[in-house]
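These notes concern the structure reproduced below.
Just one protein chain is left out here, and the rest sit where they should.
Let's turn to chain A:
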Amino acid sequence: MTYDTKDEAYWTALLVAVGSKKDRDAFEELFSHYGPRVKAFLIRTGLTPSVAEDCMQDVMVTLWRKAHLYDPTRATVATWLFTIARNRKIDLIRKAKRPEPEDLPWGPQPEPEQADVLALRDDTRRLAEAVAQLPPKQRELIERAFYGDLSHSEIAAETGLPLGTIKSRIRLAIDRLRYTMDSDVQGAARQ
């Protein structure tokens, strides 16, 4: 599997178009790409296909309604949708709104710094590449670890995974995210 480096910029532009001018064609394209992925993720974490369909439709409605709040310096489109889908699923199960961290006090930048957008995109691309390049069996194990459904014998087998490469790449991505966050803080302090 290969990862198209144009992807992130492309999807970000579509989401921004939905946010700024309620672009229906852009929305349909986002739906065609992410709808099946969001639905598969929801099934993966335990929802039945029909509940997952319903939940995925909710996520897409949220995408339409909240697209203008999307901040490309904070998250990629995939990450933003992942958090919406995760929260929506938990809300459905609990029938209550999930606690979320307080918004950062300075709020989103009116004009996101292009360098920040690019830096985040670069880090997340590296992370996505690392995930994409994993052999299917290893990715399956990581997914199951992340989604919390590894059995005890699999946990034992899992500890032998050679994850050095992905580990260092994710470490890099996280350091970079931290750096972006720090420069945001300093930027806000100067204002």
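In this section, a contact is a pair of C-beta atoms (placed from the backbone, for glycine too) under 8 Å apart; a residue touches a chain by one contact, two chains touch by 3 or more; residues count from 1.
Basically, contacts and distances are computed from a predicted model.
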- Of the listed "ATPase", "ABC transporter ATP-binding protein", "Anti-sigma-E factor ChrR" or "Succinate dehydrogenase iron-sulfur subunit", the name UniProt assigns to the chain that isn't shown is "Anti-sigma-E factor ChrR"
- For chain A, the residues touching the chain missing from this view: 1, 3, 28, 31, 35-41, 43-45, 49, 52-53, 56-58, 60-61, 64-66, 68-69, 74-76, 78-83, 85-87, 89-90, 94, 96-105, 107-108, 123-124, 127-128, 130-132, 139, 142-143, 145-148, 150, 155, 158-159, 161, 163, 166-168, 170-171, 173-174, 177-178, 180-182, 185
